[in-house]
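All protein chains but one are shown at their positions in the complex.
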Amino acid sequence: MKMVWKILLFLVMTAVIIGAFVTASPMNPAISVGSPDAYRIFYFHVPQAWVASLSFLVAMFYSIRYLQTRRMAFDIRAAVANRLGLFFAVIATVTGSIFAKMTWGEFWNWSEIREVSIFLLMVIYGAYFALRSAVADPDKRASLSAVTSILFAMAAIFLIFVLPRMYAEFSQHPSDSVVDEEGQITMGRTVALIFFSSLAAFTALYVWMYRLTIRVDETGHNRTPEGD
Amino acid sequence: MLKLEVKNLAKRFGPRKVFAEISFSLETGQSLAVTGPNGSGKTTLIKTILGLAAPSRGEIALFRDEKKLEFDAYYKEAFLIAPYMNLYDTLTGRENLLFLSRLGGLAATDEAMEAALDRVGLAGRGKDLVGGYSSGMKQRLKYAAALIKKPAAVFLDEPTSNLDEAGKGIVFSLIKEWKKTALVVIATNEKEEATLAERSLELGR
Partner (left out) sequence: MPSGALNWVGSVLAVTAKDIRSEFRTRYALNAILMFALVTLTVISFGLGLLNPSKEILAALFWIILFFAAMSGLAHAFVREEESGTSLVLKLSCPGTVVFFGKMIFNLILLGVLAILIVPLFIILLKIIPADWGIFLLALIPGIIGLAGATTIVAAVVSQATVKGALFTVLSFPVLLPLLVAVIEITEVAFLGGTWAEIKAPLQLLIAYDVVMTTLSVMLFDFVWRQ
């Protein structure tokens, strides 16, 4: 990542943090309950959850690429994406729990589809690393974890169909906090500006962390030359 | 006529080079001894040629009458006898032979199984569980399975391990027969076994 991007990211992130606290609360009293100030966490919680899910797709993509080509570089990418995904899933869960406590009075609620989903995402990431640490041979580890990743991804697709039907009547998450049913953005202009800046900043931060981790891992790996 | 072609084969485990630049071609009626000290990669080479381990570099191809075979055809043509390949302890000798032949698609007849067991000196022991066999008897049973399969490519890794003098004699005579009808690869440390093959390939450390 070029220097200019790092500076830009720093500026945007700073602006988001300041903006999140000095502007009016993003809460829409018509559809939400609880403390308006607590609602400011929305600017950070949603982008974290988004990055955690994005990472799952990246991991899935590189798992398939690995099986196609058997190139270790793709295995490293898949593993890094899973690692960062786990990291962001954990912080999204923590911020989400605080948010839930402030607005609904409970840290955890099993009847909440999004809480269940992020929990499952963590279970999947956890299972992935349980497998990786259980296989000693690098080539074997790469193909076994790629296969498992793909199985998990398929199961996740099924869950996307299963869970909403089960939880349709329970969910307290406002489904129209970002876009409404017609796909129109429902937020006010200031809120939208801060939210989408934050989304962009978190995505850029993710890309930076991702590339950095890959470089570190590949350096470690290159001390052990690999045929390709 | 079966032909095995290996080109520029190399295998590494992480930082460690196991072998590199292995090339040879072998046809029905030809035999190759792979020799070298412990850890020189004899077993890895055999596993790689059989598609049980991925090569780091290089190509392996099998031709029948100049026609290239699908990778999957290996299991129809080849048979491996090695210390790390075991038969089923929970089945009897005959059940093992029958199972292997059914996997190949054609159940062996009783006569064929008896003849094979007889040939390797296990006559009368076919109805015992393999779990109760001695290690030498288990090794003999693998040769009986090979006799039933009649492979066009025979891969032997330490062909006489666990065998007594009589067992070695049986194996040597079998190898001499296979050299006429199949291509034979023998990985061994024993000089006597290596000289059974016409050509040899020495792996360095």
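A and B label the chains in the order they appear, each numbered from 1.
Keep this in mind: a residue touches a chain if its C-beta (ideal position, glycine included) is under 8 Å from a C-beta of that chain, and two chains touch if they have at least 3 such contacts.
These numbers were taken from a predicted model, which means no experiment stands behind them.
Of the candidate positions A:12, A:73, A:91 or A:150, contact with the unshown chain belongs to A:150. Checked against the full complex, the one of B:1, B:52, B:123 or B:166 touching the unshown chain is B:52. Taking the complete complex into account, B:103 is the one of B:1, B:61 or B:103 that touches the chain left out.
Residues of chain B that touch the chain left out of view are 50-54, 72, 74-75, 78-80, 82, 84-91, 95, 99-100, 102-106, 129. Residues 67, 120, 123-124, 126-127, 130-131, 133-137, 139-140, 143-144, 146-148, 150-152, 154-156, 158-159, 161-163, 165-166 of chain A touch the missing chain (whole complex, contact as defined above).
The rule is short, and it goes like this: only the chains that are shown with their structure count from here on.
Listing the residues of chain A that touch chain B in their complex gives 70, 137-139, 223-228.
Those residues of chain B that touch chain A in the shared complex are 10-15, 54, 56-57.
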